[in-house]
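The structure under discussion appears below in the form of structure tokens.
The complex appears here without one of its protein chains, the remainder shown in place.
Think of it as A and B in the order they're written, each chain with its own count starting at 1.
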Amino acid sequence: MNAVASVDLQLTPTLSYLLRPADTALIHAQRLTEWCGHGPVLEEDIALSNMALDLLGQARALLAHAATVATVAGQAGQAGQACAGLDEDQLAFLRDEGQFLNFTLAELPLRKPGAHSSAPASGGDFADTVLRNFLLATWFKALWTRAVQSTDSELAGIAAKALKEARYHQQHAGDWVVRLGDGTAESARRMQAALQRAWPYTTELFAHDAVDEAAVASGLGPARRDLQADWQRDVDNTLAAAQLQAPAATPFISTGSTGLHSEHLGHVLAEMQFLQRRFPGGRW
Amino acid sequence: MSGADAAQATEWPLFEVFVRPKAGLEHKHCGSLHAADAAMAVQLAREVYTRRQEGVSLWVVKSSDVTASDPGDRDMYFDPMADKVYRHPSFYVLPQAVDHL
Partner (left out) sequence: MYTQAMDTAPREERAALRSADEAAIEARFEARIDAGEFIEAKDWMPAHYRKTLVRQISQHAHSEIVGMLPEGNWVTRAPTLKRKTILLAKIQDEAGHGLYLYAAAETLGTSRDQMLQALHSGQAKYSSIFNYPTLSWADIGVVGWLVDGAAIMNQVPLTRCSYAPYARAMVRICREESFHQRQGFDSLLVMMKEGTAAQRAMVQDAVNRWWWPSLMMFGPPDADSPNSAQGMRWGIKRVSNDTLRQRFVDACVQQVAVLGVNLPDPDLKWNDERQAHDFGAIDWSEFWRVVNGHGPCNAERLAARVNAWEAGAWVREAAMAHAAKQAARAAAQEQAA
């Protein structure tokens, strides 16, 4: 591994398509690990870290695969030729914020109050956590269900394994959404508040752009909007069982999947990437 | 509600966990955990007791539902078995031709 300070990628449609779920899984896992040792009950601490481990595994597989198709911006070489020497860690620890393509929903604070952000009510608690786990797991389940038919055999293989994990995550998190939505008056209040906070950020999960178009055309994978019907059905069922009300749609749309993030991602990456930046060329 | 009562009202019940390590074997007791209800107990048992692929099937039983023999009765229940050695296959010396039975 060379002692590079930063990695600057050429964001082709194929690479972007892979980075969206890769980065979403990575950043969501990163947020979940903030719960280590702080969960409401010991057994759930273990469950949350299991989920984080699954997501980290998916992120690693996807990033490793993305690394084989990634080209560095401005690098001399044949068109479409992958850049030798890139690996999952360089992508995770040496890319700058503008090249992370996770959904903004994944980077919002989960456990501590949002001390860094000027946005109101940006704190997070266990209600936000189980809700986000459920919303994202449901999205991943819809994605992986279709991606098993990808013309990219590596992605198809990743999808097959990840689908089992996503189904379990959805069940576990969904059970919690119902438990808390239909628990005490306080838990219902907190769940509704969490839903209020998260809902505007779900529009992005089904947006449509050239990256989605290219993926459908090449058979790489489904467009995000193709996942919406399944997602909506699962979410409606769970919210109904939880006695929760989905907020009304608004024109708000987040843009993390295009590299334009909220104020939170910078802090997440500063923490996550600090050691690799501090010890360039280090071996771990 | 007093502090103690409040604590009691929120304490999750204890469940005993049994794991079947692989198809064909019996479920074996491997420990216990706290959960709010049986459905949660099964999920948590998976998280806590099968992280290293220790099983294909899980049972959970509320600890308060387990009935145990009284160890004071041990002599009565179990010693009579000790002298009924004819129950054990090794007791019977068979001709070599059929010893695989």
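By definition in this document, contacts are C-beta pairs under 8 Å (C-beta built on N, C-alpha and C of every residue); 3 or more make two chains touch, one makes a residue touch a chain.
Every value quoted in this text rests on a predicted model; they were computed, and no experiment measured them.
Engineer: Any idea which chains on screen the missing one touches?
Structural biologist: Answer for the hidden chain's contacts among shown chains: A, B.
Engineer: Considering the complete complex, identify which of A:Ala92, A:Ala173, A:Ala215 or A:Leu244 is in touch with the unshown chain.
Structural biologist: Residue touching the absent chain, from the options given: A:Ala92.
Engineer: Who touches the missing chain here, A:Glu34, A:Glu165 or A:Asp234?
Structural biologist: Residue touching the absent chain, from the options given: A:Glu34.
Engineer: When the complex is taken as a whole, what residues of chain B touch the one chain not shown?
Structural biologist: 7, 9-12, 14, 30-34, 36-37, 40, 48, 51-52, 68, 70-71
Engineer: Would you write out the residues of chain A that touch the absent chain, in ascending order?
Structural biologist: On the side of chain A, residues 30, 33-34, 36-46, 49-50, 52-53, 56-57, 59-60, 63, 88-89, 92-93, 125-126, 178-180, 182-184, 186-187, 190, 271-272, 274-276, 279, 281-284 touch the unshown chain.
The definition used in the following text is that only the chains that are shown with their structure count from here on.
Engineer: Would you kindly tell me how far, in whole Å, the mean C-alpha position of chain B lies from that of chain A?
Structural biologist: Measuring from centre to centre gives 40 Å for this pair.
Engineer: Would you tell me which residues of chain B are touching chain A in their complex?
Structural biologist: 12, 33-36, 39-40, 43-44, 47-48, 51
Engineer: Within their complex, state which residues of chain A touch chain B.
Structural biologist: It is residues 41, 43-44, 46-47, 50, 171-172, 175, 179 of chain A that touch chain B.
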